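For this depiction, one protein chain was excluded, whereas all remaining protein chains were kept in their positions.
== chain A ==
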Amino acid sequence: MLVHDTAVLFGRYVRQTLRSPFQIFFGALMPLLYLFFFGPLLTGLPLGRAGDSWQVLVPGLLLQLGLFGASFAGFAVIMEKNWGVLERMRVTPVSRLALLLGRTLRDAALFLFQAVLLVLAALLMGLRAPLAGILIGFGFVALLTFSLASLSYVLALRLPSPQEFGPAINTLAMPSMLLSGLMLPMALAPGWLDVLSHFMPFRYLVDAVRDAYVGHYATATMLYGVLAAAALTALAVTVGTRTFRGAQA
């Protein structure tokens, strides 16, 4: 039942996405701009980590893609709520978890596609990384996107009006980006900022992907990254399912 319902909803949302090439390609535009116009500035700079500047920047851009793209996914559910589509679905016997998974799996698939585009562009720019590391990076992007999209849906359903959603997401996403060291490793930060960044779960993900991009797989950093991603996913699914079951939706 869960698999069937999720597949039906995933198919519906994928078809909607495929009808909107604008959404598919322009979502990847911001990280690509960073890649083209910011990446070359870092070449040759000491970044406090193993690997060259592309191996440091591209993992950050991948997670930036997930962070900003998935965080705003909630706008779609706000529209569905306003159209009455969500309520119509909640009266059917469809699994509440499927209501969440159908959407979030589409989001994860979309951002994975954009992540592949980004990595292909980075390879042309000079990125060299092991295939296993690149695949691990995609895995982290998928988990981050899945989790953040779920939490974005939760926030969208709980806020009283859509006008509050955008500013709320910006307020949450911007410090998340700065404190997780997406652009530059937090190893370059002063002590107090480095300490503060350890409270930001995305930091562990980006550090793990940077390790993967230099071929370091069996490290404590990788373990922390996996644990942070697993915790984030568990939290997102639990809270998300509860919200879709509840009256707020």
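Please note the rule applied: a residue touches a chain if its C-beta (ideal position, glycine included) is under 8 Å from a C-beta of that chain, and two chains touch if they have at least 3 such contacts; residues count from 1.
In this text, contacts and distances are computed from a predicted model.
As stated in its UniProt record, the chain not included in the shown complex is "ABC-2 type transport system ATP-binding protein", which appears among "Fe-S cluster assembly protein SufD", "ATP phosphoribosyltransferase", "Carbon monoxide dehydrogenase medium subunit" or "ABC-2 type transport system ATP-binding protein". In the complete complex, the residue from A:Met89, A:Leu155 or A:Ala173 that touches the missing chain is A:Met89. The chain not displayed touches chain A at residues 1, 4-5, 8-9, 12, 15-16, 19, 80, 83-85, 87-94, 247.
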